[in-house]
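Only one protein chain is missing from this complex, and each of the others stays in its spot.
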Amino acid sequence: MSDARSTPLLELKSLQKHFPIHKGFLRRVAGHVKAVDDVSFKIFEGETLGLVGESGCGKTTLGRTLMRIYEPTGGEILYQEESGKIVDLAHLNRQEIRPYHRDIRMIFQDPQSSLNPRLTVLEIVGEPLKNNGIAKGRDLEDQVAELLRKVGLRPEYLRRYPHAFSGGERQRIGIARALALNPRLVVADEAVSALDVSVQAQTLNLLQDLQEEFQLTYLFVAHDLSVVEHIADRVAVMYVGKLVELADTRDLFLRPRHPYTEALLSAVPKPDPRLRRKSERIRLAGEVADPANPPSGCYFHPRCRFAEARCKSETPALKDLGKGHLAACHFAEELELRGVMTEKAA
Amino acid sequence: MSDDAKRFSGLSVKRPSPGAPPATPEPSLEPESRVQVASQWQLMWWKFRKHKLALVSLIIVILVYLIGLFAEFLAPQLPGSYSARHTYAPPQPLRFVERTDNGWRPALFVNGYKVEVDPVALRRTFVVDPESKIPVRFFVKGETYKMWNLFETDRHLIGPVKSGEPMFLLGADRLGRDVLSRTIYGTRISMSIGLVGVALSLILGIILGGISGYYGGAIDNLIQRIIEFLRSIPTIPLWMGLAAAIPLTWPPLRVYFMITVILSLIGWTDLARVVRGRFFSLKTEDFVTAARLDGASEIGIILRHMVPSFMSHIIASITLAIPAMILSETALSFLGIGLRPPVVSWGVLLQEAQNIRSVATAPWLFWPGAAVVITVLALNFLGDGLRDAADPYE
Amino acid sequence: MIPTIIAISIVSFVIIQLPPGDYLTSLVSGMAAQGETVDRASLKALEERYGLGQPLYIQYWLWVKGIITKGDFGDSFEWNLPVNKLIWDRLGLTFLLSLSTLIFIWIVSFPIGIYSAIRKYSVGDYIATFIGFIGLAIPNFLMALVLMYIGFKYFGHSVGGLFSPEYIDAPWSLAKVGDLMNHLWIPMVVLGTAGTAGLIRIMRANLLDELYRPYVVTARAKGMAEWRLLLKYPVRVALNPFISTVGWVLPTLVSGATITAIVLSLPTTGPLLFKALLSQDMYLAGSFIMMLSILTVIGTLISDILLAWLDPRIRLK
Partner (left out) sequence: MTLNQTLISVRGLKTHFFTDEGVVKAVDGVDFDIPRGKTLCVVGESGSGKSVTARSIMQLIDRPGKIVAGEVLYYREEGKPIDIVQLGNTGKDIRSIRGNDISLIFQEPMTALSPIHTIGNQVTEAILLHQAITKEEATERAIQMLARVGIPKPKERMTSYPFELSGGMRQRVCIAMALVCEPVLLIADEPTTALDVTTQANILDLIFDLQQEMGMSVMFITHDLGVVAEIADEVVVMYLGQVVEQSDVDTIFHNPKHPYTQALLKSIPKLDLEERHRLEQIRGMVPHPFNRPSGCSFHTRCEQIMRGTCERITPQYLELEPGHSVRCLLYQDEAKEVNA
């Protein structure tokens, strides 16, 4: 698949986001949290790229830096406009970035806090349309009604306030807002994590339907690997601010090349009691490393069951192992790691 | 931007009628309930309404402001008019019925006074004489005054039919001035000093708190240190120091203004903290981030998303700041370093009660104090109720 | 803290300089009024000491230097005495009064606050709230006046002062301390009511925040008895913000003490400060304001230290 995609819609080149740590009365900078540290990858038009990792691995920060909610500390965000022109979003100022926020939109994790409780649905969903001078008055109302219909909400709900909706419905309002400007890329930051199981399925289906209808590209940030496996074409795995593995979904889940990915996959509970303990789980000892004070060499080495002396001293580079499968492990080629067990495989 | 919003809400839309066929395979569409389309202020009002004490207080506060507003008309006498013959005259109860030979009949009058001589102290004192009657009427003609400095009239809400006859419903003071009238006039000054002082504090508080909370960083640090400093100083000694420096020769209006400035100099810190705190927490709210991504301008974000979110909290804080101002003014004037006669404020009036011996003979001099307590109490309850209702989305 | 104290000294100095006319002129005219003449030499010495005629910052510097190096706050021309001879006794009594009031406030508001929180919306809670609000609404001086009036009217004697007449000039003794205790309670009640009301509200709100936290349920699930649990967990956690309120209670107390003392004619700073202000005896007034403020700042600092000692989250981070 990846061969057909020539130029990416978006390319991150060594993107960095370091947060300063202030200490003492004078708030001197005492160090940096390297929340996103030298991350590079491409997102191709029409695909869904999943981004996974444990909490504190920097996946949310990456999404927010890409949106320029956080100012990147370094690196480039190369975006290809419809005309084919390539711009570096990381180096535009606040005014220059605004037109690109029409093409790149975001869905937030918490449908409660991402909707202003003091505005009606019409005002919330209509905000991007109005601010960008696309519609107003009667026209705006019709467009918002149409958007609501698209995300499966009744257009009659236009005058209601967010508090009149359930969590799942609020997330649909958030999706409608993201779609309002006919975006090309949508960053979904844990968009289904806060939802109930039954509503989560509805929302995932909706996102898939919308992708087909509008040829959307998704960057799907999530911690739930089952959800990512379900929706993503390719998956990127982050650990302590760095990209450790990136591959086609099937490839990555079947045959991971980084011990961290293997451990993550092994930890996912399988919803079938008959698969229970067929394969011994890989216990991941210890905690996620502190991004303010990461270990030497490969950040994962203190928790890695294959770690050797080299891992402690040498930082592994992200290598291409063929067919677009990237992994940052010294032994990526040699290790035989376990992927997911399917019912058929078992 | 908000203009647009208003225009939309003015438009008639296809409201869902209860009988409309459902557009999606969901069960029937329930009619829109009031709650679902209730705005912030509506939800707040519903929540506030449950707080009965606050509701009563709201009415009292409105009444007190009305009294201040129509002081000239409501007061039976002018604040300065005195009757040397009625020094420390006790209160005359207002009577609504009189006894005649054939039973009771409605009438409006007060009893007159007679003089008794205290056999021990050999002092003249007034007592209410149940035998004599001074007829009283509503909307009576009395002393001439200039309503709001606009037009002259001599109508008073209540007064003796025969102008010049004594009527001291709350008693008279050392110079035979009507305590009731003076308390009513004092309402105007005391309540307005609360409002003006809070208005000044509000301007300072919103500007400095807003800057502090919106920009953060070094400027925030500086403003925070200033606030901390001002709050750590015992206010009354400081006020006393500043107020004592006001030259005695200044005209009353300038003194009034100076006192409000001094009071608000410290009052603004509370408001600034509230504003700053709100800005800080709102700045990182997802819905504000979302608005930024939706292409809203900075000013649009502040006016449309942030200000409405903390407006209610500000209103509650203001309500709670007014009583503090009133109490401070009262205290300073009471000490004689705030407002000074002939200006009439509650604090100035209470100065009359400073001497324990005069209070012992004329305890009715405490009436202005009752006005202070009732007003401050009502404002506190009101503010408390508003604060509880300020965030209807909990 | 050091910057705060410097700022306080500047404000105090500004207050000293506020009244029109300079200090020396007032001094000379004051002395002249008493029929004394000032000789040129001592005038010259005074001029030098206060830096009169020089820029304000030099005057400020000389004033501060005098305080730091010699404990010299300047002279009170009203009393014709150095300020530092006048202030220490009175400051001591002021802080004794404020501290004992603080303890009184705690003793009263602590149990009532707890009760109001655990019996939320009960009759007792409403009564406590209502009385608390009334306490907040009555100005200190009015309460003092009313108490004095009641004392005068029904007990026939005046209730002012901190000592009975026979002890005023007596040296300190056990009997004098007892006499002080006898007199202390009225100003304590007067000063304490407003603070008590405020702290009851704070304790109640703090405790309500904590009462339904999961760690309370955890403790209950361990099988702890309700009262022990309450005191060990939510009350203990709610205590921290309670302690930190000392920071603002103290300044209000000192403020209130000033006015109350004037009304009740207590031998504390209030009346003297007041008299000094009225007669524009500015070195005395400024020094009082400065010392009251600095002592309050120190009190606040102590409350911060106490808080850090009580709360491991502050101590260890």
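We call the chains A, B and C, going by the order they appear; numbering starts again at 1 in every chain.
In the analysis below, a contact is a pair of C-beta atoms (placed from the backbone, for glycine too) under 8 Å apart; a residue touches a chain by one contact, two chains touch by 3 or more.
Worth saying up front: this structure is predicted, and the values here are computed from it rather than measured.
Trainee: Touching the hidden chain in the complete assembly: which of A:Pro8, A:Gly168 or A:Pro183 does that?
Mentor: Candidates A:Pro8, A:Gly168 or A:Pro183; residue touching the omitted chain: A:Gly168.
Trainee: Hey, which of C:Ala219, C:Val246, C:Leu284 or C:Val297 is the one touching the hidden chain?
Mentor: Of the candidates C:Ala219, C:Val246, C:Leu284 or C:Val297, C:Ala219 is in touch with the missing chain.
Trainee: Using the touch rule from the top, list residues of chain A that touch the missing partner.
Mentor: Interface residues of chain A facing the absent chain: 54-55, 166, 168-169, 196-202, 204-205, 208, 223-227, 229-231, 250, 253-254, 263-276, 281, 283-284, 287-288, 340, 342-343.
Trainee: On chain C, where is the contact patch with the chain that was removed from view?
Mentor: Residues in contact with the chain left out: 212-215, 217-226, 232-233, 236-237, 240, 310-313, 316.
One rule holds for everything that comes next: only the chains that are shown with their structure count from here on.
Trainee: What pair of chains has the most C-beta pairs in contact?
Mentor: Chains B-C share more contact pairs than any other pair.
Trainee: Kindly work out which chain lies most centrally, taking the average of its C-alpha atoms as its position.
Mentor: Here the chain at the core of the arrangement is B.
Trainee: Using mean C-alpha positions as chain centres, tell me how far chain A is from chain C in Å, no decimals.
Mentor: Those two chain centres are 57 Å apart.
Trainee: Quick one: which bits of chain B touch chain A in the complex? Just the residue numbers, please.
Mentor: That would be residues 1, 4-5, 7-9, 11, 13-16, 20, 23-24, 26, 29, 32-33, 35-40, 43, 221, 285-287, 289-297, 300, 304-305, 308-309, 393 of chain B.
Trainee: Touching residues of chain A toward chain B in the complex: what are they?
Mentor: 27, 67, 69, 98, 101-102, 105-106, 108-110, 113-120, 122-123, 127-128, 130-132, 136-138, 140-141, 149, 152, 154-156, 158-161, 163-164, 174, 177
Trainee: For the complex, give me every residue of chain C touching chain B.
Mentor: Against chain B, chain C makes touches at 3-4, 7-8, 11-12, 15, 18-20, 133-134, 136-142, 145-146, 148-149, 152-153, 158, 247-248, 250-256, 258-259, 262-263, 269, 273-274, 277-278, 280, 285-286, 288-289, 292-293, 296-297, 300.
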